Structures are given as C-alpha cells and as structure tokens.
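Other chains dropped; remaining ones untouched in position.
Letters A, B and C name the chains as they come in the text, with residue numbers starting at 1 for each one.
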Amino acid sequence: MSDPSRDTLDTFPNPYPERNFVVVTVAPEFTSICPKTGHPDFGTLTISYVADELCYELKSLKLYLQEYRNHGAYYERVTNMILDDLVAVTSPRWMKIEAAFTPRGGIRTTVVVEHGKQPG
Amino acid sequence: MSDPSRDTLDTFPNPYPERNFVVVTVAPEFTSICPKTGHPDFGTLTISYVADELCYELKSLKLYLQEYRNHGAYYERVTNMILDDLVAVTSPRWMKIEAAFTPRGGIRTTVVVEHGKQPG
Amino acid sequence: MSDPSRDTLDTFPNPYPERNFVVVTVAPEFTSICPKTGHPDFGTLTISYVADELCYELKSLKLYLQEYRNHGAYYERVTNMILDDLVAVTSPRWMKIEAAFTPRGGIRTTVVVEHGKQPG
C-alpha cells in the first residue's frame, strides 16, 4: 500500500457557495502505525469545514484515510498532515479536525487543529 | 410519487409575532436516494427557526419531507434545498437546519445550513 | 374542569431579591388536547426565571398546569400563553420556557419562548 497522498482526494464544486454552511464528517475507523512501537493506533476523526468553491468527495476521503493503515505517524503530526492535505485540495473558508485516539498505557489523546476562522 | 415541491408546505399565521420565540422540529425519519449508488440514505433533520408572520404547518412539513423518499439527492444539496423551500414559504426571521445522515462506508456526515442571524 | 386561569397561580415574596438567582422548574407531565385531532399531546416544560419581588408557588404551578389537561391548544400558542400568565403574576426580571413535546407522526417539536434578558 502506497504512502498517503493528497492526490487520492477528489473534489466536486460546492453546490451553494453563496451560503456559509458547515459539513461535519465523522470517520471512526481511522488507523495508523505508531512509529515507535510498530503497533497500530486507532482513532476517530471529526472533520468540520465551510467549503469555498470545492467540497471533498466522501468515497475519496475514505480511500485517502485508508492509506494511513500501514503508515507510521505520531498523533500530532498525522492530524496536522491530514488538515494540510484537505486544505490544499479544497481551499476551504474554514476547516477543523479533531482526532480522538484510543487509550495507550491507560492514557488517551485528542488533537484539535484548525485552519482559518469559522465564518460567524 | 412526484418531486419535492414547496407547494406541499402549508403555513398558518404566527400566533405571537411580537415575540422572537424559537421552534425546533426534529424529523428523524428522513430518507432519500443517493444519486450515485441508487441506495437509500437516511437521516435526522433538526429545523430551528424564529417565525416572522408565518409558521409552517407540521402535517404539511411531514408530507413535504416524504416527497424526498424516492428522490435522488446529495447531502449538501438536499439540505440547502429544504432550507430554501422553508425560507421561501415562511420568510422567517432566522432559520437553521442540521441534517445528520447515518454512516456510509464507516463515515457519517452532518450538514448545517443557516438563513439569517438568530435574534439575540 | 375549567379553562386554564392565571388566578390559579399563587406567589410568595422572593426571599433574596438583592441577588439575581435562577430558579429552574422542570414539569415533565404536561398534557393538553390537540385542537385539530382531539388527541392528547404530552410534553415537558422547563421554566427558568430570575424573580424580582415574587416567586411562583410550586403547588399552585402544578394545579395551573393541570388545567390544560382537557384544554385544546397548539404547541406555539400554549407555550406563549403560559409565559404570559407566569410573567403577569410574578413580574420576573427574566423568564424562559422550553416546551418539549413528544413525537407526532414521527416528528417532535420544541418551543422556546423568553421574556426579557437574563441578568448577566
């Protein structure tokens, strides 16, 4: 399986660009590999955004996220990377990703990254 | 079954137009057809609004939403369409629709659209 | 059973008028009659207020709400009526009523009405 690539992400034109509406996508089956231990990590990604001219296509988002399955990645870096890729491909007015990982060693971690400011 | 039409929506005069009050309607049995796969989609619509002179009548709202049953529609478009229809028919001071769809391919999507600003 | 009347409501002097404190009363056993179908409606009323000189007495509130038992009333109107009656009797600094009705035809409705502004 190849490395995660933003080329996997497809877009379609925002059907209502004249309105600031929010799309929230919850992907509870995210998994990657911890680069330190080699063991799999699991988490739930919640992506919220206000599209500008482009929306991401859901099937392609699913395939893009599956590319992390055998990819080594730390929590903080992987969350920022996914935000960078989605921003690069859709140029949204605003986007936020909340990545809630399952516990390791009795401790669980959530990373929240944001691009721009949510239109009020 | 005919296409969804705002003509199905009935209204009645706002009984307290001198007060900005909020009505929240939750319709958990919304279903339409995915234009790509032909499979049915399911979701819960939460409509909140501050009426101006007209309120929508609940029975007619139910019939209007049932018209989507065999209608092909993407998440983003259908939510905006319903908002447009309800705004056209009731001219509210403010309206918001939150459409939470059930998971597809392990991913679930919520679309939030808003018309105007909630009176403070 | 007579029609709902604000005369049923008793009050007592606010024991701490020098402080803006909030009282929240939840009445989950509200029921009235739908004027259209003749069938009973059921709902939960949540009344929040900051009293000025008078508080409503709880036993009398219960009796007042019971007067709606065989009274025909639409959701929007009944919620505003109860607010009007409670405001007339207690002249509060602020009052809000949230009336959450049980589903009819698969759709459920909540009405939120407010009098004045909550002291900050």
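Basically, contacts are C-beta pairs under 8 Å (C-beta built on N, C-alpha and C of every residue); 3 or more make two chains touch, one makes a residue touch a chain.
These numbers were taken from a predicted model, which means no experiment stands behind them.
Asks: Fill in the total copies of the single sequence across the complete complex, 3 being in place.
Replies: 10
Rule of thumb we're sticking to: only the chains that are shown with their structure count from here on.
Asks: How far is the middle of chain A from the middle of chain C, if each middle is the mean of its Cα atoms, in Å?
Replies: 45
Asks: Rounded to the nearest whole Å, what is the centre-to-centre distance of chain A and chain B, using the mean of the C-alpha atoms as each centre?
Replies: 28
Asks: What residues in chain C touch two or more of the other chains?
Replies: Within chain C, no residue touches at least two other chains.
Asks: For chain C, which residues count as touching chain B in their complex?
Replies: Contact set of chain C toward chain B: 74-77, 79-80, 104-114.
Asks: Flag every residue of chain B that touches chain C in the complex, lowest number first.
Replies: Those residues of chain B that touch chain C are 14-16, 19-29, 55, 58-59, 61-62.
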